[in-house]
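The other protein chains are all here in position, but one chain of the complex has been omitted.
Moving on to chain A:
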Amino acid sequence: MSLFPTIFLRLLTTLITLFGVAVIIFVIIRVVPGNPIAMMLPPGATDADIQRLQALYGFDKSILEQFLIWISDVVRGDFGTSISLRQPVLNLVLERLPATLELSIIALILAVAIGLTLAITGTRLRGSRFESLIDMTNGIALSLPDFLWALLLILLFGVLWPLFHISGRISPALDLPFTSQFYLFESLLRLRLDLSLDLLSHMFMPALAMAIPLAAIIGQLLKQSLKETMHLDYVTLSRTKGYSENHVIIREALPNAILPTLTLIGVQFTFLIGGTVIIERLFSYEGLGNMAIDAVINRDLPLIQGIVILFALIFTLVNLIVDMSYALLNPRLRHA
């Protein structure tokens, strides 16, 4: 099987990438101005106090020394202690990660669902006057970045017509039986659909804001490749067998047309996850992104490092999964 060395190679490059990210982020946050210790001490603290704490956190050593200490700890699974929250970075980060993952996945599902609908509807309407309506919808969706959609959604559905929650992850009044931080996943497993619904109605606005631009990109690219595929002989042949236009599009054309879109979704999904940083802030959603902003404001170096490494890890994993599903969906690659 040729898949095994491929995976091994990918894991190796993943490790190298992560190391590179670690070096860069480590250096950058120590070069930019702003002293984390000064920020955590009350205004009256003396220089001596600052010196003492600097030494405690190891900030008095050279950057190279600091890096070597940190990286050897990381290899042993110790990401240090957050300066502002005074807890192990690993615990903090892992506690927030599920919220961000759930939000990103819901956003991705929304984006794919809307994008597919746009592409398939557009393909059905191809050649008619209404096709341009789909193109226009795509164009509008693409004209604003996710955080501006977020503001628009907050204004429309939070302020003007308060239909959806625009703040937090779950209603504070609810009793939470959860043992993990994967609230949505767990509530579905426990069949507590009331909680699932509450979680989803909190996620809907932020997820939609992240989904809209991605949905438009998916819709545009997929419609293009679907339209090209619809001219191919096997699609025509399937039509002569008595199948409906929907069936022909979805079963014959889609599996062959979707490959380029799939790669694109992979790349864009990492951008979408990156978008959680601002989106979570705007919707006061208790996730990793929101924590990242606090960490930067507080110059919480260990926490920033931990969050960045985790984001980098997620990005490379997503890319790996996309590449593998690409091979699975394309029989010619699979047998190569």
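Quick notes
By our rule, contacts are C-beta pairs under 8 Å (C-beta built on N, C-alpha and C of every residue); 3 or more make two chains touch, one makes a residue touch a chain; residues count from 1.
One rule holds in what follows: contacts and distances are computed from a predicted model.
Per the UniProt record, the chain missing from the shown structure is "ABC transporter ATP-binding protein", taken from the list "Cytochrome c3", "NAD(P)H-dependent oxidoreductase", "ABC transporter ATP-binding protein" or "Xanthine dehydrogenase family protein subunit M". Across the entire complex, the residue among A:G20, A:G34 or A:P255 in touch with the chain not shown is A:P255.
By the touch rule set out above, chain A reaches the unshown chain at residues 126-127, 232-234, 236-244, 252, 255-256, 329-332, 335.
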